[in-house]
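Quick one: structure below, then a few questions.
Missing here: one protein chain of the complex. Every other protein chain is in place.
Here is subunit A:
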Amino acid sequence: MKMIHSLFLINCSGDIFLEKHWKSVVSQSVCDYFFEAQEKAVDVENVPPVISTPHHYLISIYRDKIFFVSVIQTEVPPLFVIEFLHRVADTFQDYFGECSETAIKDNVVIVYELLEEMLDNGFPLATESNILKELIKPPTILRSVVNSITGSSNVGDTLPTGQLSNIPWRRAGVKYTNNEAYFDVIEEIDAIIDKSGSTVFAEIQGVIDSCIKLSGMPDLSLSFMNPRLLDDVSFHPCIRFKRWESERVLSFIPPDGNFRLISYRVSSQNLVAIPVYVKHLISFKENSSSGRFDVTIGPKQNMGKTVEGVVMTVHMPKAVLNMNLTATQGSYTFDPVTKVLTWDVGKITPQKLPNLKGIVNLQSGAPKPEENPSLNIQFKIQQLAISGLKVNRLDMYGEKYKPFKGVKYITKAGKFQVRT
């Protein structure tokens, strides 16, 4: 399996701003096939991830307005490459705070060093961020100042211990003065609500993101009050699968820093409480170039918590020219080019339900749009895991100190769509 031959980073305007080859050089012209496909696809989202060219295969991902295009010569599982490219993007994100063209251009040397470490001869070598950070120190302002004065490097000169131990995700000799372990239980509600307001499909997807700053080699075990809620779980490699299988306890030696501990799905048998409802009336009149738009959002089954950060986005039909609306709360924008209506509502108070209402101007002469647009809703509820999942306790073994522990719950809208 010869894996990734070359990698090109391409921005939205079609400039190749970085290339890296792991074997002999592949000419940039191979990207023309990609541009061709991009043109055909119209929308960036619709560029096929796998493109076959006469001599190569191009596998690409689109992340943060950058195309990562890899060149493959032989059979390889496409997901392998896709997953790896995402890992590369994640690493950039982790190192530079953002994965943008400017960040990459500013840190091109580090990027190059990273890519060199992550792939050897096109086969992934070190992808754990804990290890990479030992090999190549992430840039900080302080360090760059120090480096320029002392001439020291930001390349580590010892072998990361993780590579050799049985715990490849954790570096040795971690020391903190404040030992802390935080867990964020984040749940997202994916739902499709139909015209009449009934739920076509709803599901809760959750993740537990952890930020662990503990000295030494702590061995943690995290237990839930109601682990049976978790229907399908995927784990960070640090978790001992057997313990979970037998006792439903998450037992692990954590990586240092931020990482995603598990992601889970709550079994679909459980009814999902939908925290908001939407009343809508969108209509386009026949033969007149206008239509009505009236949307109200209200809270429902929110377990006594406030729904905040409510944002509604609507992709209006192409025929819509402009919209004249008034919002009782928050502000709205309509982009006449992309036809996207965004209404930033903020917090919902049950006393006064936010409403957005007004006239839609249509292109004159165009036939009335067939379909009403669907409404995409975002919201956030603090201090609540909508599935009812609760962390029971966190125990630490292997180290003597007493860590500070914290759990935060948050519920968000995932792919939450209301059909109208």
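Criterion: a residue touches a chain if its C-beta (ideal position, glycine included) is under 8 Å from a C-beta of that chain, and two chains touch if they have at least 3 such contacts; residues count from 1.
As a working rule, contacts and distances are computed from a predicted model.
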| item | value |
| --- | --- |
| Identity of the absent chain, which is to be given by its UniProt protein name, from "AP-3 complex subunit beta", "EKC/KEOPS complex subunit TPRKB", "Adaptor related protein complex 3 subunit mu 1" or "Globin domain-containing protein" | "AP-3 complex subunit beta" |
| Touching residue (missing chain; options A:226, A:283, A:364 or A:382) | A:226 |
| Listed residues A:14, A:77 or A:97, member touching the removed chain | A:77 |
| Absent-chain contact - pick from A:197, A:330 or A:369 | A:369 |
| Of A:205, A:329, A:387 or A:411, the one touching the omitted chain in the full complex | A:205 |
| In subunit A, positions touching the absent partner | 1-2, 16-21, 23-25, 28, 43, 45-46, 48-50, 52, 57, 60-63, 72-80, 82-84, 86, 108-109, 111-113, 116, 120-121, 123-125, 127, 148, 151, 153-155, 157-159, 163-164, 166-168, 190, 192, 194, 200-201, 203, 205, 223, 225-226, 228, 231-237, 240-243, 245-247, 249, 253, 260, 263, 265, 268-269, 271, 315, 317-318, 367, 369-371, 373-374, 376, 390, 392-393, 415, 417, 419 |
